[in-house]
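The complex appears here minus one protein chain, its other protein chains still in place.
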Amino acid sequence: MNHPLQKLVVAALIAAAPALAVAQGKVLKFIPQADLRILDPIATTAYITRNHGYMVYDTLFSIDDKFQVKPQMVDKWEMSKDGLTYTFTLRPGLKFHDGQAVKSADCIASIDRWSKRDALGQKLAEATESWAAVNDTTFTLKLKKPFPLTLDALAKPSSNVPFIMPERIAKTDPFKNLEDPIGSGPFKMVKAEWVPGNKVVYIKNTDYVPRKEAPSWASGGKVVKVDRVEWIYIPDSATAAAALNAGEADIWEQVPPDLIPLLSKNKSVTVKNNDPLGSMGMIRFNFLHPPFNNEKMRQALLYAVNQQDYVIGIAGDPKNGKPCFSYFTCGTPLATEAAADPLKGKRDMEKAKQLVKESGYKGEKVVIIDATDQPIVHSQSLLTLEILKKMGVNAEIQAGDWGTLITRRAVKEPIDKGGWNIFHTWLVGPDMVNPAVNFPIRGTGEKAWFGWPTDAKMEELREAWFNAKDLAESKKAAEAVQRRAFEFVPIIPTGQFILPTAYRANISGLIIAPINLLWNVEKK
Amino acid sequence: MAASPTWRGFRDAFRRHPTAIAGGVILLVMIAIALLAPWLGTVDPQAVAPIKRLKQPSEEFWFGSDMMGRDVYSRVLYGARVSLSIGIAVAILSTLLGLAIGLVTGYIRWLDAIVMRVMDGLMSIPPVLLAIALMALTRASMENVIAAITLAEVPRVTRLVRSLVLTLREEPYVVAAIAAGTRLPRILVRHILPNIVAPLLVQATYVCASAMITEAILSFIGAGTPPNIPSWGNIMAEARSLFQIAGYLIFFPGVCLSLTVLAINLLGDGMRDALDPRLARRM
Partner (left out) sequence: MFAYVVRRLLATIVVMAVVALVVFLLLYLTPGDPAAILAGDAATSDDIRRIREKLGLDQPFLVRFGGWIAQLIRGDLGTSIFTNLPVAHLIGQRVEPTLSLTLCTLLVSVLVAVPLGVVAAARAGTWIDRGVMAFSVLGFSLPVFVLAYILILIFSIELDWLPVQGYRPIREGLWEWARHLVLPATALGTVYIALIARITRASMLDALAQDYVRTAQAKGLTPSEVLVGHALKNAAVPIVTVIGIGIALLIGGAIVTETVFAIPGIGRLTVDSILRRDYPIIQGVVLIFSGAYVLINLAVDLSYMLLDPRIRY
């Protein structure tokens, strides 16, 4: 199954090898957090695919470091007085990598595909009456009812991001994985040089027209200052550290905190907390089966979990994390400590044991499913096991790999038929900033995230938040959501941690953002 | 008459091989440590204490503490249990299975062709795949690891038994026994089996050593025993990226594993030399 075209490309590369070395220009070597396998940022929420998306695609709007929505591909926009019609006009000169101009139809098709998978997009779609193209660069959105989060939705920074693709590609079934990475972003992917599991190659998109403003998170001008970017996936972190030290790579996206001393010794390497929002760990329950279908059992754990332990277990050094007693990412507008006392106050094992008794716990077995190839998941599992044992709960860990875990957590049966009671995971900061994107707290039962909590009250409060008209109302509504969360306990947040980035001395211009963005980066 | 070495000959041969004896002694010491672990100054090997993570060897933590604050000394001692159990279990199981299959195929011609091709096929399935599949089917456990490694080792044992049976079948006393009308099971037990036991035992020691290393590799890939229960292999695998920062995490289990594997190999070599130097060719 060798396509003649591929043979040709290989032959051309061989012939051009020496010439290639010269023509490559400035090459940035980047060690990514994971291995890029899926090219479709709509079909999956995987962060590595999202990062790839930021390389090759562009968005209509973006968020800046003050959490404000800023236009990106859009030149100007207007909202009608009644809030039911939005009119968007694209910037001039936007082109896809195949040379085609970006048109309204492309944007509409892309948003449509995105809204079929993304929860916030679905909410927008519910409120939408129609999208229509006025001409090639202007299009409108008509809503059935006011949806104050419209622009926030279109500017969503993390999975799934409403990237704009050519119409023909955006028409792909959203449950099918697309393969053509043509976008209008600042980089182009060189698919012929892609070795999944090893290397991804991007080159500068010389046709890209950056905005004039300075870059701030994913907004502002995306000026690419290198010619070629190579994502070199190194699966072994000790090897990655050695590679960075030896200059075989320029940037390492996420440094396991324990390896920081290896890099700090080296004068040519800087280790920095480049991510202002970090990530939030969490304990998730199965609400369908005992004992955690009982609210008191879940509340009991609130009094026993010591976030400090989890943060150290995950991040190693207190410098790389801190407790965050909120269901919303600390450091963002909606973070609050309302009703957080059970988690925040002095640890009270006695109260925990008492609540266990009150819940009527009969000694049923509790199964924690663990993924040994995910250190963050694994360390949390060990800590929770310890706590449960101290509480007198008959708990055990059943370990597998991540693939096994996410398969098993989809099982709704009781544990003797392959079910589960607890699993752990983590989400990046942007994915927990408000009740819209924060999917773990949703109480929609069968349609909810794994665990399937049913909490009508929570859904009411979330709906109320959606209808908040300004920041003050939004904050109050969010507080109400959090109060409910501490009662119902959909998850237990285990702390906020930051995985630092490391880069060599000849690298500058790394944007401080919750996502690793590679425009603006210079290499001397 | 079947020619089997006398026990005295065995002992004398051993004395001529000090390395084999050294190997045996080391192995016995390791087994003793494994059995006596709870009384050798250990604490709960699974007790986590993140505050005390990654401490160098000291009074409190004789071998240091790992990334979750667990005591490495205790983990290494209890780890001996898991590593040795896996090695011995795989050795026993693969030997018994290989013996059974090898005896049958060595004797029954038409079965031989089929079984040997199946063995070929089995050997070409990566043990990693088997291990992960087993792990995913149930969960990460010692039993699954033993099963996966055993399946990978059985073909080799089978080959050995088969080649031995093929040769022994032509021996005069066996031919005579067949001519005399002796039934197959009796021939197998009285004539063939005693001559296979010795090389089989030697092979078993090599399998044991190999299994212990394979367990470490499986843990490295993430398809090994659940890491909260320590084994020498998974202590090293879990700590691998901390090699330069907390080298003791790799050093202590590494030394124990190497010593034990070395000991087993020396023991096997000694046994082989003692029994019959010509055996060496077939191993």
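Labels for the chains are A and B, by order of writing; each one numbers its residues from 1.
Just so it is clear, a contact is a pair of C-beta atoms (placed from the backbone, for glycine too) under 8 Å apart; a residue touches a chain by one contact, two chains touch by 3 or more.
Since this is a predicted model, take the numbers as computed values, not measurements.
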{"item": "Residue of B:98, B:230 or B:254 in touch with the missing chain, whole complex considered", "value": "B:254"}
{"item": "Residue, one of B:147, B:178, B:201 or B:217, that touches the chain absent here", "value": "B:217"}
{"item": "Sole residue of A:134, A:195 or A:471 that reaches the chain not shown, by the stated touch rule", "value": "A:195"}
{"item": "Touching the absent chain when the full complex is considered, from B:95, B:150 or B:265", "value": "B:265"}
{"item": "Residues in subunit B touching the chain absent from view", "value": "19, 113, 117-118, 120-121, 123-130, 132-133, 136-137, 156, 209, 213-214, 216-217, 220-222, 233, 236-237, 240, 243-244, 250, 254, 257-259, 261-262, 265-266, 269, 277-278, 280-283"}
{"item": "Residues from subunit A at the interface with the omitted partner, ascending", "value": "1-2, 6, 13-14, 17, 35, 37-39, 43-46, 117, 119, 159, 173, 175-179, 194-199, 232-236, 238-239, 242-243, 245-246, 248, 373, 401-404, 406-408, 410, 412, 418, 425, 427, 431, 439, 446-450"}
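By definition in this document, only the chains that are shown with their structure count from here on.
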{"item": "For subunit A paired with subunit B, centre-to-centre distance based on mean C-alpha positions, whole Å", "value": "45"}
{"item": "Residue numbers on subunit B that touch subunit A, as the complex places them", "value": "46-48, 50-51, 53-54, 67-68, 132, 135-136, 139-140, 222-223, 226-228, 240-245"}
{"item": "In the complex, subunit A residues that touch subunit B", "value": "236-238, 241, 256, 258-259, 261-262, 309-310, 312-313, 316, 370, 372-373, 378-379, 382-383, 385-386, 397-401, 403-404, 407"}
